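Notes follow the structure.
Every protein chain of the complex appears in place save one, which is left out.
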Amino acid sequence: MAEHCAVIGIGQTKHRESRRDLSMPGLVRDAALRALQDADMTWKDIDSIVIGTAPDMFEGVMMPELWLSDALGAAGKPIFRVHTAGSVGGSTAVVAAHLVQGGVHEKVLTLAFEKQSEANAMWALSPAIPFQPQLVAGAGGYFAPLIRSYIRRSDAHPDTGCMVAVKDRQNGLLNPNAHLHLDLTLEQVKASPMLWDPIRFSETCPSSDGAVAMVLVSDKHAGRVKNPAWVKGTSVRTERTFFAGRDQVNPAAGKLCAKDVYGEAGITNPTKEIDCAEVYVPFSWFEPMWLENLGFADEGEGWKMTMEGKTALDGEMPWNMSGGVMCTNPIGASGMLRFAEAARQVRGTAEQHQVDGAKVAVGHAYGGGSQFFAMWVVSSER
Amino acid sequence: MNEILSAPYVLEYTYTRSTGPVVGRFLENLRYEVLEGVKTADGRVLCPPLEYDEEGEPTTGEFVPLRPSGTVKSWSWVQEPRKGHPFDRPFAWALIQIDGTDNAMVHAVDAGKAKRMKTGMRVRLRWADEKNGTIRDIACFEPIAPFLPGPVHLEYDVNPGKHYTAYLRGLQEGKFIGGRDPEAGKVYVPPRGADPMTGNPTSEYVEVADVGVLTTFTIIRIPFEGQKLTPPYCFGAIVLDGADTPIYHLISGVPHDDIRMGMRVKAKWKPQDEWETSLENILYFEPTGEPDAPFDSYKEHL
Partner (left out) sequence: MRDVAIVSFSQLPSVKAIEAADEPELVQPVTSDAMKQVGLTQDDIGFTCSGSTDYLPGRPFSFVAAVDGLKAWPPLRESHVEMDGAFALYEAWVRLMHGDIDTALVFSFGKSSLGPVPDVLNLQNDPYYVQPLGLDSISAAALQAQAMIDARKATERDFAEVVARNRKSAADNPNAQIKGDFSVDEMLQEPYISSPLRKSFCPPLSDSAAAIVLAAGDAAKKLVNRPAWIRGFDHRTEPHALGQRDLTTSPSTKLAAEKAGVGQGKVDVAELHAPFAHQEIILREAMGLGDGVSVNPSGGALAANSLMTAGLIRFGEAANRVLSGDADRAVAHTTNGVCLQHNLVAVLEGE
């Protein structure tokens, strides 16, 4: 790559079930302004905008970036729209990083949002289309059988998912922007209703309104702030929803995505060289599954890390310091929130949920039927 | 027999729009037949008011009352209105600069005849009889001389493509049809365009059994919007004998506590005279009573 790329501004809205107080332009504007302020910049400084959001049917505006261009000060600038299902927030940040690294633009604003309260995601995900099998399972119904497979394959402790739910909600209590602030005990989580056996209510993510933005710049501009987060590696990988011999519990695309990003960042031993990770965990059981998929644990061993408390904020390998998707889930923005939290950690600006001395962090997103993956590695060192 | 299937499909939904302070105030005032513009930082007046002007600057939030009249800046005559148009008789679309403003509003002009339309013509606003705080509270213009419903209704005609059609035709005859690339030999149910391992078209159709192994499953205990069944019910992945990919269906005819990974199951078909081109020809899968498949035999499908 031609240029180094640094994150020098990060902003997000307060996430809530419904931000009825903000229009869609107001929502994206709120996150973008916070990122610009953090970067000590104004709209005029921005060369280019990269925006991501989940299916347009969630808000009923086709290619909403066209309409939102005024709110984003985009007139006379390039604005680019990415859509890769649930991983979109991550892959949007990857495109923004590539614009800087490739020398195409020097100062890029990237943003992701979702205003789920404008519609009903369950409707938008499952219109009754002729010839398509009816959705009989609901959102969790697709993933519950995979989790059952994981538990069987790894002989995992049945409380693992509950442990993650407790830990992520405790972390979320430290994050004023998080949607859910829940002080739950293990017993309370275990007693919550079983929705999609083996997934309990307290082991699922919420549905949120929210937006997040970052300012990415080349070397020349990184000195505007004293603590840039340097992008050391990016990667995206995709596999098909169904194919013969597909391992849906530990998908090859996720493994390769991790291999690519560690390779680019020069990481050979993730557990030693990475200080913390913010990973897309929409159902709590995905923490142990992704610990294995991303190379933090051997196959079948991920649940032990969780049960031993290693992924807690004060553990050896903190995961989802912000509370993660389990506390905040504006779908199109969820991936970028993970990437942004990784950058906040290495900038030392994560406030109450800061991991002491974090220097290298991973951000991760996935989408579709565990088939679209995006990751980045950020570091306090160039 | 392989005539492509086709069916009407309507995408329809009413969104709940959060309008924010500027748009919300404007639309709410329309209910009371009050037309206002918003001032920009550089002193211009915009109607319809925007939160952010074309330079990306926030507007001031200072509103000014406007006369309900204006000037046509551009127009288009529609002789035969489309279904979603504001009139079912001939009318004009127009960009209308409301008096005292610096931008233009898109709206309809009820002019009766195309001949009455002219750029520069003066128009007055006609209010709708019933108002609900939307832009349609302005019924239209005529020659003078914070929630907003955003309904979407689009009529499509969709078809499932060649391979899926073959699959559905098979179901109509009580058969499961899969597709395979002869080179790779893996059988995809339903057939898809290409084998992902080779990229070759899955050009051969093969019939697979309606019996297979339940590889994994969930018990659904949550009610949700659009749900057709009453929870709890079981939904599982089934690898049919002869297939290399799972299909998903309901599992029934057995107490939930007895459902196991590896259980052998068989399709429970509807009566033959009710068969259509649909997976719904199968009510559910039920146990065959055969011994369970060993874990190793299906673990690659998990």
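The first chain written gets the first letter, and so on, giving A and B; residue counts start at 1 in each chain.
The definition used in the following text is that a residue touches a chain if its C-beta (ideal position, glycine included) is under 8 Å from a C-beta of that chain, and two chains touch if they have at least 3 such contacts.
What you are looking at is a predicted structure, and each value in this text was computed from that prediction instead of being measured.
A.B. asks: Relative to the complete complex, which of the depicted chains are touched by the chain excluded from display?
C.D. replies: Output: missing chain touches A, B.
A.B. asks: Quick one: say which of A:G103, A:G223 or A:G266 touches the chain that got left out.
C.D. replies: Here the residue in touch with the unshown chain is A:G103.
A.B. asks: Looking at B:V34, B:V78 or B:V206, which makes contact with the chain not pictured?
C.D. replies: B:V78
A.B. asks: May I ask which residue of B:V34, B:L95, B:V211 or B:V254 touches the chain that does not appear here?
C.D. replies: In the full complex, the listed residue that touches the missing chain is B:L95.
A.B. asks: With the missing chain put back, one of B:L66, B:M105, B:L125 or B:V189 would touch it. Which one?
C.D. replies: B:M105
A.B. asks: Going by the touch rule given at the top, which residues of chain B touch the chain that is not shown?
C.D. replies: 4, 6, 9, 11, 15, 17, 19, 23, 27, 46, 48, 50, 53-54, 73-80, 82-86, 93-95, 97, 103-108, 114, 119, 134-136, 148-152, 154-165, 192-201
A.B. asks: Quickly run down the residues of chain A that touch the omitted chain.
C.D. replies: Contacting residues on chain A, toward the hidden partner: 1-2, 23, 55-63, 66-70, 74-85, 91, 94-95, 98-99, 101-104, 124-125, 127, 129, 132, 235-241, 243, 251-253, 256-257, 260, 264, 368, 371-372.
Here is the rule we use: only the chains that are shown with their structure count from here on.
A.B. asks: What whole-number Å value describes the gap between the mean CA coordinates of chain A and chain B?
C.D. replies: A distance of 25 Å separates the two centres.
A.B. asks: Which residues of chain B touch chain A in their complex?
C.D. replies: Residues of chain B touching chain A: 5, 7-9, 11, 13, 15-21, 23-24, 50-58, 146, 150, 152, 158-160, 164, 168, 186-188, 192, 195-197, 215-222, 224-229, 233, 235-237, 244-246, 248, 250, 261, 277, 279-280, 295, 299-302.
A.B. asks: Spell out the residues on chain A that touch chain B in their complex, using ranges where they run on.
C.D. replies: Per the stated touch rule, the residues are 18-26, 29, 43, 57, 59-60, 70-75, 115, 117-120, 122-124, 126-141, 144-146, 148-149, 152-153, 193-199, 201, 239-240, 242-249.
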